[in-house]
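Only one protein chain is missing; all other protein chains are in place.
Let's turn to chain A:
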Amino acid sequence: MTSTAAAEIREPTPGRSSGFVTTSALPELDHLFRLFVLTWDPRGASAQAPESTRAIGLVEALLERGARVAIVTEASLGALLPAVEASIAEEPRKRLYVAADGGAHMFGFDHRGRPVEIAPTADHEDVLSFMMGELARPFGIEPEDVLVVGEAFGPAGLADILEQQLALEAQMGPFAPSRDPTWGVVESGFDVAREHEIESLLTIANGYLGMRGSLAEGSSVSRPATFLAGAFEPSSDVSPVPELVIAPDWGRLRFTVEGEPFAVETTAMERHHRTLDLRRGLLLREGLGTGPGGHATRIRTAHLASLANRHLLLEAVEITPQNFSGMVVVDAVLSGDVKSGSGSSHWAGFAPRQGLVGPILVGETHGGLELALASHTTAADPGSLEMRCEREIGPVSAMERCTLHVRLGEPSVLHRVVGLFTSRDGTVPVQRVELLEREAAATSFGALLGEHVAAWQTRWRQSDVEIDGMPWIERALRFALYHLIATVQPHDPRCSIGARALSGEAYRGHVFWDTEIFMVPFYVHTWPEAARTLLLYRHLTLDGARRKAKKLGYEGALYAWESADTGDETTPEFVRSPIGEIVPILSGLEEHHISADVAYAIWAYAQSTGDERILREEGAEILVETARFWVSRGAVKADGKFHIDRVIGPDEYHESVDDNAFTNWMARQNLRYAVAIARGVGRAKAAALGVTPEEISRWEEIAARMYLGEDPRTGLLEQHKGFFDLAYVDVAAYSPRTVPIDVLLGRERTRSSQVVKQADVVQLLALLWDEFSPDARRKNFLYYEPRTAHGSSLSPGIHALVAARLGLLATATRYLEQTASIDLGNNMGNAAGGVHAAGLGSLWQAVAFGVAGLRTTPEDPETLIVEPTLLPGMRRVSLPMQLRGRSLRVHALPGAVEVHVVEGAAPIGLVVCGEAGARHTTRADPGRAYVARRKDDRYLAWEEIEP
């Protein structure tokens, strides 16, 4: 490889300048660029030249690694295309751009590798500024991450530059962050004020456990915690409630460079980046700093919780002295010195010990949970590294102290394999963890890492959503899906998902309706096995729901508003507000729609997966018991209608209301499902539960008599009895605001006003879309949307969904952006206690059910209705979807919608809306692809196309 010393990084002057400022001549290309702007002409005879062939092959390799490449050429697109099509596969081509005709026309490539003109108005006098504005900035690519290579280099020089970039990436190995900014969350520097929310955002998890992304060596503000999914023990509150157990800290790494600690608060950091690699499920860190003694060191780390083996936790460390050779000590610690946010120390004691492979920390909680953690640290290349590791055992900790002799400029790499088992996994965790460590010791670190990455790749193939034209939303969605994938344990029904997933202590790991209504739909359509497991959690906790119903004087099962391990109610009855009021908490006593929400989720899961087994057994039991609850919960009044009094709907600003529409409609659905099951596939189970034909008829009658709050005059649903009589408050007049509106208005005024906390009737529209006429959907949305203050993170995503379905583009865009900002917005401090898992799920729903417009009807679950509404700026939305055993891939485009039935054993119906309300239906065969082209605002009939 020849030198690239003449290559230049350039960046544009601010604004649309006519030229570029050369910032530096680059001695070496020492970091991974994300956007390459290549002035080059790979066409015609020159394309055949060996150096051109090599260069374009390297372009493809960079594209495959997530880089974006823009080719600036004087040629037309037509002249260039053959070379592109011959050399670059369709998938990586999506990240290729061509500024043809000297920049007069800018093209990208769609999912089929076809060119799409994305910016016909490019100012060809200023192509590079245009690229920065159109490509770099929307993707968040900083000018220093853009490499501009001029024509003067020629194909050979260009190929050398690209090859060097690829070689650098290979050399960095697992420490190399993705070049694609839509696949990463990067936090640079160290900000004590934001550290807690950064720790939440950068959580690594695998459903079995979740570890906040705290600095490995800690800081004065670090709050590390590893949460064990499903393991609850009492808090230290005055009225103890169960909270997630925080496991001993396994991720501690202390670095001592020539006797001085290497840490963000004691080392002068020239460079410090943390990157959550969403695609691979890795937390990466790079710190380049100089200690008080002048020793400059670069340390890179990688941490992961294996998705391939959930008991396995891996760390890799690379240490490179920049100006010295000497000694570095790495302490790899297992520490039991941990407490929960409530101040509880769940651990009764520890018995650290020497294991066969490495030190082991054995502990037992006050509740009797046993845990064993084992650690083994090795040199990546023992032959080239002088390293000595000793074990140190303390009262509550076990540690490996590895002393390395590091050499100037040479990376020294360590690998650490940590195993974790608890008594929840079976007997004698210490034996299991030792066995795991022995097995891991016989496997290369690279292989363990590879299995983890492969497991993530499998999940992303089933989940990833591409949004061409809105990279910020695309990245937020990947962030959302990363956490949703990472937080679910697909094989253990003892674990559901808490409101803050496994990323923070807020909400103590408690499970709400958030899981069934906001998260489960994602799993249903991308990971049905995980969805099933989450629903089985509700079966395991059914006895708790029975106890709660009985305690409150009802029949059947009333699920806990806040559920932990047993299903018993864990909502406190009072709280002290920040303005000092003692506020009663009624949600545990009155927010009863949770039972219908669980029933809805089970039904929707079965409809969307075709899983009748759950309806025959566990689902049947849940539907029967929840139906029994509703029968006992209300009464037929003088008007002949069944009324449910004194409840709280999703709008928690209005408590103790009668006939909340959401509750009543959902209860009716619950009863209907129970009738269908008890007379259908679940009749044996129902009979075993003592269900009689008379009881079924009673359910049917109550469903038919349910008071639904419809106003025939206006077409509106009254959110609850008397809502229409409440005072109107112009919510918009209070925007923007720096405090929730109920705090501004005060409790009493809020209660007596038409101020809605979160989607309530709108939530109902989203869930029971086909129960409402198009006119009713629109009227109700337009009525309730301006009255909704979005005081809950559950609200904006559902508004985006419904607005998109209604074609309210600006409104949908606004809410989609708001949803995407809930955790990534950076300036709210809201994420310090953990990410908002329901908000993450609602973001997926907003895109899949709203923008892509995917749904089935209750009458025909074998048919997928496809009604996309691309929002302004979106050029394409592509997503996979599982539906009743078929794997589909949907591409919503401005002028068409394509559906590819990737896998399946039988055809599935596809429907689009044609002219005059007509519907175009086709039976789509597995292995085939179909397109419905758009004419005006309607679709033409389906045509088969090449997959």
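Things to note:
Definition applied: contacts are C-beta pairs under 8 Å (C-beta built on N, C-alpha and C of every residue); 3 or more make two chains touch, one makes a residue touch a chain; residues count from 1.
The working rule: contacts and distances are computed from a predicted model.
Between the names "Lipid II isoglutaminyl synthase (glutamine-hydrolyzing) subunit MurT", "Universal stress protein", "ABC transporter permease subunit" or "Glutathione import ATP-binding protein GsiA", the one given in UniProt for the chain missing from this structure view is "Universal stress protein". Residue-wise, the contact with the chain that is not shown comes from A:791, picked out of A:791, A:853, A:868 or A:904.
Among A:572, A:858 or A:885, the one in contact with the hidden chain is A:572. Touching the missing chain, out of A:224, A:358, A:429 or A:649, is residue A:224. Residue A:736 is the one among A:368, A:640, A:690 or A:736 that touches the chain not shown.
Only one residue from A:63, A:81, A:216 or A:317 touches the chain missing from this view: A:216. Those residues of chain A that touch the chain absent from the view are 191-194, 196, 214-224, 249, 251-252, 254, 261, 263, 265, 331, 333, 335, 337, 341, 343, 499, 505-508, 510, 512, 514, 562, 571-572, 575-581, 583, 585, 587, 733-740, 742-744, 746, 790-794, 822, 826-830, 832-833, 836, 838-839.
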